[in-house]
Every structure is written in C-alpha cells, then in structure tokens.
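For this view, one protein chain was removed and the others were kept in their places.
What follows is chain A.
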Amino acid sequence: MDLRFTDEEVAFRQEVRDFIATNLPAETRERLQSGHHPTRDDIVNWQRILNEKGWAVPHWPEEWGGTGWGPVKQYIFREELQSAPAPEPLAFGVYMVGPVIAEYGSEEQKKRFLPRIANLDDWWCQGFSEPGAGSDLASVRTTAVRDGDHYIVNGQKTWTTLGQYADWIFCLVRTDKEAKKQSGISFLLIDMKSPGITLRPIVTIDGGREVNEVFFDDVRVPADQLVGEENRGWDYAKFLLSNERVGIARIGVSKERLRRIRELSASEHASDGTPLISDPRFAEKIAEVEIDLKALEITQMRVLAAERAEGKGKPNPLSSILKLKGSQIQQRTTELLMEIAGPYALAYEPEREEGSNEPPIGPEWAGLSASTYFNARKVSIYGGSNEIQRNIIAKAILGL
C-alpha cells in the first residue's frame, strides 16, 4: 500500500502543469482566477489548443482521439485543469454526448460528430430535464413521432446550460407512450437551428444567464440522428450519467478556491485590524474545509484505484460520496470567500463582467463573491440531487 503517486504519475502531472502554464492564454487564466465564468471564446480556444496537443478527449476510445490514459492520469489531468485554473472542457460534448456516440452511435454518426466535438466546432447542450421532472428524469413528456424518415418533436426542455451558444442538443424524447416509464424513451440528436426551436433564458439567483428553456414545436429531425435503437434511450442516459458522476467531486476547483481563501484571509483585515486568518474562529473554518477536502481526495483515489482494478463500466458506489461531499465542500468554499469579502459582497455590478472602465466598489475580487455563492447552491441540486445520492447509498450500498 502506498498512497503516494508514482514517479511516473508525478512526472505526468508536471508535464500537464507545464503545458498549461505555457499554453493557457493569460487573459483566460486571469478571468477565471478572479472568479468570473470563462467566456465562450475562452472555452473554444482552449479546447482547440488541447486538441492540437492530442489532449482534447483523453477518456474517449483511442480511435476517436482518446489518449489511453488510465483513471489516475485522467484524474490528474482534470485536477490540473481545475486548479490552474483553466476552462474545463465543455462537459456536454466531451463528457456526455461524445462517449454515448462513441459507444452506441452508428459509424456515420461517429465520423460526423466526434471530431467536431473534440475540436469544439459544434457546441452541444443537454436536453434531459423537463419542467416538473426534477430529479425524476425518466418522466419525459417531450414526444418524438416517426414520420417517414423524420421524427416530429414536440415539448419542452429546461435547465439547458449554455444553450444560448449551442449548435446541437441531445435529447431524451418519448417514442412509445404505451411503454412503461423508462422503456419508451429514445436518445435524439437535434440541430439547434431547426425550425420550431425557441430558446428562452432563465435568469438564476446570481443574476446570471447560464440556463435556458428550450421549446420544440413540430421540429423535424432526420431519423438518422437517433442514437442506437429506438426506445433504448434510458440505457444510454444511464451510461451518460455514470460518466457524469466521475468528475463531479471537482476537487481541483475546491483546491484552487482554498488557495485563494488562504491568500485573501491573510491580506484582508478583520474588524480589529488584524488579518482575518489570525482570528482563530475563521482559521478553524478554513481548517475544517481543508480536512474535508483531504478526506474526499483520498476517497476519490480509492474510487480510481477500484476502477483501475475492476475495469470501467461498473459504477463504484463510493462515487455517490464524491457527489455529496464534493458539492458540500464547493458550497462551503464559496461561503468562506463571501465571508472574507464581508460588506464588499453587497455591491451588485453585473456590467463589470463585460469589462467596465468604472472602478469596482470594494476590492476587485470581492464583487463576485456573493454571486458565486448564490450560484453554487446549484451543485447540490444538479447531477442527481444530494437527496437522490442518499437514496442511492441507502438502496445500492446499504440494501435498505
């Protein structure tokens, strides 16, 4: 037993770190460090830089651009991206629909879509959730009715993240109304420029426009954009969701935030004029998160080691812990950053995100701290809410 990384893994981490240091555009790094979201261009440019290097889609089959890295190297790669901080690959293409097409798509679909996902020529978004569905994903009401060599799609999707930039959307649609809940669902790829699609932004509590509603009104979708078999979509969705949970602990992101918390709490002053970090109460709050994060990191290592031993496919029950604890830690770090900002968290200046020439109210970094905190409440809701994770643990692990 040896919990340290091997020399080879350490060298690999350094290689990734060096590559990011040399190739990540400075303005992108600065934007992320100051707590802003990456812009569309930040994400696209960085993905193309990675693609040129051959690192765009490490976990895909090698035939389609995968690197053949084992789970540990994949984890190191993602952690380095998160802690740089560099934009993470657009999950909807790289982690979600890409692997589904590679696994279940036709040869024609693979050739048509996979290289364009790897190079982010196509921006994908996700059409799973529907109004009223919440965590009960299988209650899909959007319908697709076969009409010759097309499907006619009607219905509504919601919580579609960054749909405003999207060229394509992958959807769960109901193709058999008579079948039982899970078994009448199909997995359809839809061009966002299709007539009959309208997008409406949802403004979230942080004031951001990150998610959208998508309406389908008699949208004609060529039948060759069905993935796999009709009515088997739920299987593909489960495959997709099990991939989604792997990176969900976002340990690198929390590590980077903790670094900033330590830095800022040393430079910002408490009411008595001494640095915040010298307030034992605050120092202990930081220490508590640090310990939580270390424990989670080792739990993540255990998941990776099990995956390496057993091979992929079988989702590790420990991954529910990654979601639960990972989301709580992310949320806690945003709380602490806001607490450091203190009164300067009050000012709401959304226009500054577009690069205003007006000086900020309070320190530059503090302006977004409350928005980031508000926004982070989502992480215990999406990806299977934390209550769903507890259900999974109770049923799949404890047998209750």
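Assume contacts are C-beta pairs under 8 Å (C-beta built on N, C-alpha and C of every residue); 3 or more make two chains touch, one makes a residue touch a chain; residues count from 1.
Quick note on the criterion: contacts and distances are computed from a predicted model.
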| item | value |
| --- | --- |
| Name per UniProt, for the chain absent here [options: "Ring-1,2-phenylacetyl-CoA epoxidase subunit PaaD", "Phosphopantetheine-binding protein", "Acyl-CoA dehydrogenase family protein" or "Sarcosine oxidase, alpha subunit"] | "Acyl-CoA dehydrogenase family protein" |
| Residue among A:I117, A:L172, A:I286 or A:L337 touching the omitted chain | A:I286 |
| Hidden-chain contact residue, picked from the options A:K53, A:H269 or A:R390 | A:R390 |
| Residue ranges of chain A at the interface with the undisplayed chain | 1-6, 9, 72, 262, 280, 283-284, 286-288, 290-292, 294-296, 298-299, 301-302, 304-305, 318, 321, 324-325, 387, 389-391, 393-395, 397-400 |
